[in-house]
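Left out: one protein chain. Kept in place: all the others.
== chain A ==
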Amino acid sequence: MSLRPKRIVFDRTFPEFKQDLERLFNFTGLDQVSGMNMYQLVYDMCTSSPKPHTNKLFNAIAEFLTQYTIKIRRSILDHDDVVSAYAREWEHYRIASDVSSKICDYLNKLIMKEHNKGRIGTDRNHPVEDGKYGRQTIHALAYLIWKERIIDDIRLKHSDRFMYQIFELIKRDRDGKDTVPNVVADAINSLVELNTLTDNKQLHLYNEVFEKPYLEKTRQYYARESAEVISNDNISQYMKKANERLEQEKARNVKYCHIDSHNIIIRECETQYVAVHQSRIHGEFEAMISNERDEDCTMAYSLLSRITNGVNPLLEIFERYISNVGKGLIERMGNSIAKDPREYVESLMDLHMKYMNVCQKVFINDAAFVAAVDKAFRTIVNDTSIAHSPEVLARYCDVLLKKTHKGGFSEQEVEDKLDRMDVYQKFYSRMLAKRLIYGNSASDEAEGNMITRLKIACGVEYTSKLQKMFTDITISAEINNKFAEYIKKNSSPVDFSILVLTAGAWPLTQSSMTEFQLPTELERNVSHFSTFYNGHHIGRRLTWLWHLSKADVKLNYLDKRYEFSVSLHQLGVLLLFNNVDTYSFRDIREHTGLNDLELKRVMKPMVDLSVFLVSTPGTLQDDTEVKLNMEFTNKRNKIKISSSLQTETHQENDATRKSVDEDRKLYLQASIVRVMKSRKSLTHPLLVQEVINQAKSRFNPNMPMIKKCIEQLLEKQYIQRSKDNRDEYVYIA
């Protein structure tokens, strides 16, 4: 052995080398093959003097491989089972070409050296001198030849028997008749591996030869099957099948497909199984929800979420369904809502809980579905056709917070979804005012909690007035203490306490105030307090709200000692009877100074209780005789007569609604002016847009109202129409 160049006769040396090569590739007589010897031969041929046989050797090896692969192809095609034969031969070839390439290491180096120098005519596409194939390692050369002689030839000249058989095997697997033998995976892998050395475009061969036709076959297979299944089975079976198929395909992918095509193939299955028939699933979805077929729902969701925009129709259906259920619920309750707000709120809350659970269980807490539930409830709650939910809700809070009802404070989730928070606020503050004045709220703590909640939900401004009401109550307590000390010096006939409220902060409509002749018994109190108050607060004017005041009285004219809790108006009536037993209705009215309507209202509970006997039962007329009932009896000693007066009257409700409307107009005008002041000039649509944005947190303003407000502002000359553009407004400073 020597490294010195020898004189080599190629035609004599090569056959020796070729013989070993043949043994290598045929896997026969391997014990006679000496790698060292072969390596030496390659070296000798490549270094022989005077002229090295490098190119000649390369071409000769190429020729050998071509002959060899043609032989192999024949033998493969001789088999019935082409795939197995192919896989077996490929395994041999793969190893042999790897080994022989190593043996030809020196040759590879020389060939590649020239190649890397980048001389013209030495790249891969230009064949090596006197040969067919471009410069590359023997390994790459072997793969290239295999591809050309076996893959391509079978494909083009032998009606693609190889791939056909592969697809047949896969089809049998899909039909569930056979499992795919490992050889298929080996064969497919060979397609990938062949490309690793031969070409720049990785996977090109695999994509062309396998993936494309495979996708086509997949499409055909599943298109047929899904059509069959959907026409024969019900939707739930169909979805089960689809799910199953997708899982199988995933497993199949892992088994014999290159990782790059996994997604493509799964997408194809999804298209065929889900996308094509998604309308059917959509169609059945409502039934699934209403019948609470949770499993089906989950399946539909998971299937449709695979395809783009697949879930959106589900969301719509889901939302529509919930809002219909909610509306149905409300319709069924109908008029009873006004009487008992509890049922309304609680059933809605149950519904909300239910579908939130559904979201969690069925739709894996998908944010889009949670949002859909929210949206649906927004529609339900803001549907004004039957119930004014802000009002009802406020009333519900009232029930909860009143002393009589000691229940846990339940979640007020629903209120977050109200669009018309201003209505709610109005009613809530009115009722809060009543609770505070009549002193019948359950606990300060609960009220405080409620306010905190509102503050979190709607902001500080929303609750500042409510807060102010609380401060007034506390301040009043202080005033009472001070007054009690003050009064000690000049003794007072009647026990007395007072609430002094700030006019601006309390939603007390003056409209329900009537004339009232204060009973003389109370006059001293009032004048005392007025002096006291004005002594402490200069520049304030007190207005007494008799209709909200109340008194406790003892009845001395009966056997039993009764105690009544009455409103001040009622007290006025009662006190009249201290001197006389019988009055006409007209007299009472004149003495108390109350108007007809109010007097009837305050008299009614007392007549109903038969504290008074009237000559014309049912109605009170001017000449009706009202007589004190000297035989009055009742089981209870303490009777609250005033409480029935505390319930809202119809007029009051209407007044509240109307005042909300007024407030909205002012709010809109203010925000229009605000917007215009900062923008100076703005077109109509933009202005409307801005105003809606500003008002959104409180209520949804409607277009006519906004237009009206703009008109009013035009009239008041806050803004004017632009001279150039009729559609544009200009702010007037």
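Operating definition for what follows: contacts are C-beta pairs under 8 Å (C-beta built on N, C-alpha and C of every residue); 3 or more make two chains touch, one makes a residue touch a chain; residues count from 1.
To be clear about the criterion, contacts and distances are computed from a predicted model.
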item	value
Per UniProt, the name of the complex member that is left out, chosen from "E2 ubiquitin-conjugating enzyme", "Anaphase-promoting complex subunit 11", "ER membrane protein complex subunit 3" or "Ribosome production factor 2 homolog"	"Anaphase-promoting complex subunit 11"
Identified contact with the non-displayed chain, of A:104, A:505 or A:660	A:505
Listed residues A:361, A:537 or A:604, member touching the removed chain	A:537
From A:196, A:220, A:357 or A:497, residue that would touch the chain that is not displayed	A:497
Touching residue (missing chain; options A:56, A:174, A:277 or A:550)	A:550
Residue numbers in chain A that touch the chain omitted from display	437, 439, 461, 464-465, 468, 471, 475, 494-506, 508, 521-522, 525-526, 529, 533, 536-545, 548-557, 563, 568, 571, 574-575, 577-578, 628
